[in-house]
Structures are given as C-alpha cells and as structure tokens.
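Worksheet for the structure shown next.
Only a single protein chain was left out; the remaining protein chains are all shown in position.
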Amino acid sequence: MEAIAQKIREAAAKLLSEGAVDCVIGYAKGTVPMRDYPYFAYTPEEAQNLTWSPFCTNNLANFLIRRTAGEVGKVAIVAQGCVSRSIVGLIKENQITREQVYILGVPSHGMVDRRKVEARFPLKTITEVLVDGEDLIVKGKGFEERIPQKEVRRSNCYTCVQRNPVIVDEVVAEDGPNDWGGNIDAVAAPWEKLEPLQRWAAFEETVKDCIRCYACRDACPLCYCHVCFVDESQPQWCGKGQDEADVATFHILRAFHCAGRCTDCGACESACPMGIKVRRFTSKIEKDVRQLYDYTPGLDLESTPPLSVYRPNDPQEFIK
Amino acid sequence: MNNLLEYIGIEPGRLHFSWISSAEATKFQDTVIKVTDAVKALGPAQRMVKDIRRVA
Amino acid sequence: MAEKILAKDKLGGFLEGLTSSYEVFAPQESEGKARWARLEDPSGALWEFSNTHLSPKDFFFPQSECMMRFKNLQDGEEGMVMHSEPGLDNKRLLLNIRPCDAKAFQVLDLIFVQDEMTDDFYWRDKREQTTLVGLGCSDPCPTCFCTSMNCGPHSTTGLDVLLVDLGDKLLVKALTEKGEALAQGLEDASPDDLAAAEAQRKSSEEQIESTVGMDQVLSRDMMELYDAGHWSRVQESCLNCGTCTYCCPTCHCFDIQDETQGEDGRRVRNWDSCMSWLFTMHGTGHNPRGTKLDRVRQRFMHKFKYIPAKRGGEIGCVGCGRCVQLCPVNIDVRRVVNDMNA
Partner (left out) sequence: MRNTYIPYPVRIKQTRVETEDKMLKSFLLEFLNDSDAEAFAYTPGQFAELSVSGYGEIPIGIASSPTEGNDLLFTVNKVGSVTNKLHTMSEGDIMGVRGPLGNSYPLKDMEGKNVVIVAGGFAVTTLRSTMNWLLHPDHRDKYGDITFIYGARTPGMLLYTEEWTEWQNSGQANVNVTIDREAQGWDGLVGFVPTVTEQVAPKPDNAVALICGPPVMIRFTQPVFDKLGWQPEQIVMSLENRMKCGIGICGRCNVGPEYVCKDGPVFTKAQLDKLPKEY
C-alpha cells in the first residue's frame, strides 16, 4: 500500500515538475480516522502529500466536471477501476474529453467501509486506524483491535468486477486480479425477494434517516446536472421538506437518472452522513440494465449506453 | 422505472406505458379509460402519499 | 445557585417524576449511535456517550416546520388569510444534552430573537417551553474543540441544569429558575462533591486535544480575511452538499415554501444550506455568491467573523466537531480556522 503511495507521489511530482499537467488530483491523509480526502497537488512539493490507502472512498472523477471547470488546466488524476469507469462515462456523455485528463492508473484493493468498523465499537470513539498489511489496527480510548480488511470492506468493493483501471495513461502500479470473486447479481436488488408490502416497509426504513443534504448526489460523478430536478422551482417536481413522499421522490428519481450509467463506485454511500444504503436502489437499476440490455457502464469507450439508443429488439413488454 | 417502482413496493398497475401516435385519437381515448379503470380498481394509493393537513 | 446531589439509586424515581410533568427526550442508543429520542423508559437514557450523531437543534428549529395554514380558495376573503400554527401544548425537557449544544442555542437566541420585528415566534415558543438539563462531558472526542470556542465540557451557558456524573451520584447544578424547580427537594452537595465535580471539569478540559486560535480571526480586518488566499485551497474538494450545515448546531438558514393540496394550504419552512448555489440566486439570473469559493467562504466567515462582529463577540461555532466527523471530503473546520488565524 505504502509502496503504491510512494509511486503515486513520484509520478505526480514528475508530471508537475515537467509541466505536463497543472494539477494532480489524488488523495491525502485526512484529519480523522478512515477519511482520506480528495487532494489537489499543484507543485512537486505538494505531490508529497498524496497518499493511497483503503480509505480513499471519494470518486475523484467528480472533480473533473463542473466543480473545477475553468479552475485548472490539464489535470492528472489517480484512478482505480471505478474512477476510471466514471471517467469513461463522462467522456461518453461529452462532459470531458479524453485529452483533458491524464490518468494515473492504480489497481484497487477495495476500500474500507468506515461504518462497518464503527459498528464494531458501539458508542465508542475510534481515535486512530492503522493499516498493517491485510489488517486494520483500530485504536480508541481503552481498546485496540486488529480487524482483517476483508471483513469490513465496502459492499460494492466485494462485488467489484473491475478493480483495474480500464483506461490509463501511466501505470503507477501493475494490474492485479480484476475481481474479488463476488457475484453482484447475487446481492444486487436485495428486495426482489420480498413481498410488495415488505418492500415498501424496507424502502421506508432505508430512507428514514435522510436529511436531504444531497451528499449522495454531490459526491456522484454522474450527477452533474446544472440544476438538479429536486432544486427546480418552475416547475417544482417535488417538495423541499422532510415529508416522506418528497424524500422518497428524491431517492427514486435520483436512482433512475443513473440508469445505465452507475458504475457502483459506492461514493454515494460513503459520503452519506446518515449511513443510508443508497445502493439498494441503484443496484436494482443496474441489474435490470445488465439483464435487459446486456450492458455494464464504463467498461469501454466504444459501446453505446442503452438508454441513449433505440434498438428494434429492445425489450418492450411493459408497453401496453 | 416500472421495475424500480415495483421493486420499492409501489403496486404494479399504477404506472402504464403506451405507444400512441398523434393520429390515434380513439386508441388514446381507449387507453385513458383502461388506465383510469385499472387505477380506480386499485383504490386510493397508500404509499408515497403526502398529506399536508397532518400535523408534523 | 445551589448545588444539589442526586444519588444514582434514586435516579429512576427522579426521572419517572420528570416524565409526569414533561415530555422528556434524551440521547439513547440506536444502531450503535447515540440519538435523541423520546424517553419512554428511564433506564434507556445514555450516561456514557460522546455526543449525539446530529445536533438537537431540530427540537427548536425542525428541519421542516409548518408555520401557518390557509384555505386554498382563490375567491373569497378567507382564501388568502394566514393562520399561525399554535405553539407547543406541553412542556419539554431535554435530558443529558451536551454543554456545547446548549451553548449553540444561546448563540441562536441572539439571532432568532433580536427585537420586536425579528422575534421568531416558533423558535421562541419552543425555547420557552423547554428545559435543558445538561450532562458535563467526562470523555471528550478527539474532534472536540469547544474550549477554543468560548465553551467547554462543563460549560453552563444556555443550560437550566448541569449534571456532573460522580459515579454513584450526580451533582445537580441548577442554573435558572426552570432549573431550580427541578432541583427542589434534593440534598445539598457536600464540599467533597463540589471538589470532585471541579476535578472532573479540569480533567475534561485537559483532555480536549484540539485547540485553535481565534485571536487573529477576531482582530483581523474583515476584508483582509475575506480576500485571503487560503479560501481557494479550502474549497477545492468541497462537494457543496449540505452535510456540514445540517449537522451543525448553530447553522440556521432556512427556506420558506408554500404547499397546497385540494382546499388546504400551508406555508412551511425547511432547513436550507448556504452551500447550495441556488440559495442566493436572483430571479434575474444574477448570483451574488456564484462560485463554490464564495459559498465555502461564506460559511466560515459567517461563523467566525460575521457573527462575532454582529453579536457582541459571540462565535457562531461551539466546537462540537460534528462537521469534522461527517464532512464527506474531510474539510476540517479546525484547519480552516487555523488558516484564518495565521
């Protein structure tokens, strides 16, 4: 892990000192345990702050779109499998061009779900989490425990099918195994097996804590709409308050807008301050897209997204 | 959309899709009648209902 | 004000007594976190926890609150006349609120109730109907920095009663008339109890690991701070989501919306966030805070410069550390204040 971090620093410093890019977007060590954060290095010295760890849960592709538009020139970005897939998506949707971005490819070893670690220590405060090989050493007041990373990874990382970046300009670390052996279709759309009444109850239970901060949306590289439908006032599509129908509308429609686009990077769930399992909706959508259109988003630059093209054999049983 | 709504527990039958040309007035009329009948048969919606009279 | 003692073995009866005259809320465990909930069973109240996941500001300033109602009839006089929602019809008590959260309400009082015109009925009513019983912190988090923000683990500002957990008993420090009413009939505290409470206060304060300086922030020229170079770095990773503003005990921005349904209508206020670019957007398309930098700077300047300038030096932050823990991109307010203070 530290070896890769060192290679990222070296590659970034080289790019910046040669003037090949104006900025390298990577991760730096956070001020709280298990929260490494998006970092923008502009000089070879700043490149020394870059890191690589199991706590890099933000999708950096997010920072290639409007949020930094005009602020930086040519950018290099540290990209593992899911981030590179999001970049592919953004190129396909004409949000960025391939030439604008220089990709420093890194294989993903899977990121840790902070909440799974916290859940092991109810009401306790974790003060430090160290990475020791395949384990985490979790320290707090009056306790220290060793936890294998593989027990506390984010759910989306277990079923990842593309740990290695799909497009790369510079290989920082050699590709590893591309998946963990998890089967996404076995765990996606967990409510399909429930009865309709139970489904609604499960849905309500899932979104009950939502505070509508929109961190899920704002952390998502797909959610680049200038005015999101929830913010529209003319017409106003849904209420702005905490009524459960309005909260539900937000989650249902946001998920739907990601259809055929979501790469299951998990940034939404990692960003949510309330621990809402947003992937319970998006995983259903993507499962349908796989089954109905045989399509997985962000794997290559050539194929056409199914929702933007009409094919005579598109499934249409639902049209009556 | 249909699948997603069913997935979260909205009863099937509240969302309908039809393909009607602007020239097919009769088909439009028939479809609207069919859809309204189908939705009426389901009764008032119980889920995703906002009631602003409720005291928060 | 007198300090009293409540033995832990009498605590159950004491709390039972409270629930008969108040609607009592307290932090309770739910899914591994401390969360505010109605106290149905006195034994459910938490006595050892850092702080609740979200601030209790919702009790006084709900995320969505109906302000007034009207009949949605276009014709006829009744159609457009607004009727205020009534105030609370019962007394509330928040048990084991942390001193930082209570201090936040005192800061918000200065904003919600300023003069005859700026006198927020909804806020004031709930504040008047609610008694705050605080619990001094004995085990602060690494993200707590209250002592740098005119506050502290045993701060009494904004509380009616401060409790200090002394093991087998609680020191009960009544601070207001509302508090006196609660402490009535309890035994007086002994000098030893007082000394033990004082020792705990000192030890808690010493345990606060993070401190930030505010002296330069307060004395520096406002425009110099506003134009400082560090803002462009602070804002880089910001997602402009509302997490920091919604978990913050002092953030108080809101939006007002009308909703109608058949013949009914209501005017509702909802939390809003200065992080949203639409927050300040004019109908004409002009936006006074059009960039992410403008918005990020606004949030910090508001807390650490504008509020002190406007409210007699009070700081718009109490150092609870929630935003530090919850920000999805780890924008750490302590770092930002240090940058501002440099």
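By letter and in written order, the chains are A, B and C; residue numbering begins at 1 in each of them.
What we mean here is this: a contact is a pair of C-beta atoms (placed from the backbone, for glycine too) under 8 Å apart; a residue touches a chain by one contact, two chains touch by 3 or more.
Everything quoted here is computed from the prediction, not taken from an experiment.
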Note to self: Touch partners of the unshown chain, restricted to the chains that are shown, please.
What the structure shows: A, C
Next item on the list: Could you tell me which of C:L11, C:A37 or C:M68 touches the chain that is not displayed?
Entry: C:M68
Notebook entry, point to check: Of C:R127, C:R289 or C:R334, which one is in contact with the hidden chain?
Noted result: C:R289
Next item on the list: Determine which one of C:H53, C:R201 or C:K305 touches the chain that has been left out.
Entry: C:K305
Notebook entry, point to check: With respect to the chain omitted from the figure, which of C:Y22, C:F145 or C:F279 is a touching residue?
Noted result: C:F279
Notebook entry, point to check: Taking the entire complex into account, which one of C:Q114, C:Q184, C:S203 or C:Q216 touches the absent chain?
Noted result: C:Q114
Margin query: Touching the absent chain: which residues on subunit A qualify?
Written below: 233-234, 236
Check: Since one chain has been left out of the picture, which residues of subunit C touch it in the full complex?
Finding: 67-68, 70, 72, 74, 76-77, 79-84, 111-112, 114, 116-122, 124, 222-223, 226, 252-258, 260, 265, 267, 272, 274, 279-284, 286, 288-289, 294, 298, 301-302, 305-307, 309-310
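Definition applied: only the chains that are shown with their structure count from here on.
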Next item on the list: Return the distance between the CA-based centres of subunit A and subunit C, expressed in whole Å.
Entry: 32
Notebook entry, point to check: Can you give the whole-Å distance between the Cα centres of subunit B and subunit C?
Noted result: 43
Next item on the list: Scan subunit C for residues touching two or more other chains and write them down.
Entry: 64, 259
Next item on the list: At least two other chains touched by the same residue of subunit B: list those residues.
Entry: 50, 52
Note to self: For the complex, give me every residue of subunit A touching subunit C.
What the structure shows: 30-32, 35-40, 58, 62-63, 67-68, 118-119, 121-123, 125, 127, 141, 211-215, 217-219, 227, 231, 239-243, 270-275
Notebook entry, point to check: So in the complex, which bits of subunit A are touching subunit B?
Noted result: 189, 191-192, 194, 196-203, 239, 243-246, 248-249, 252, 255-256, 281, 284-285, 288, 318-320
Notebook entry, point to check: For the complex, which residues does subunit B have touching subunit A?
Noted result: 1-11, 16-19, 31, 47-50, 52
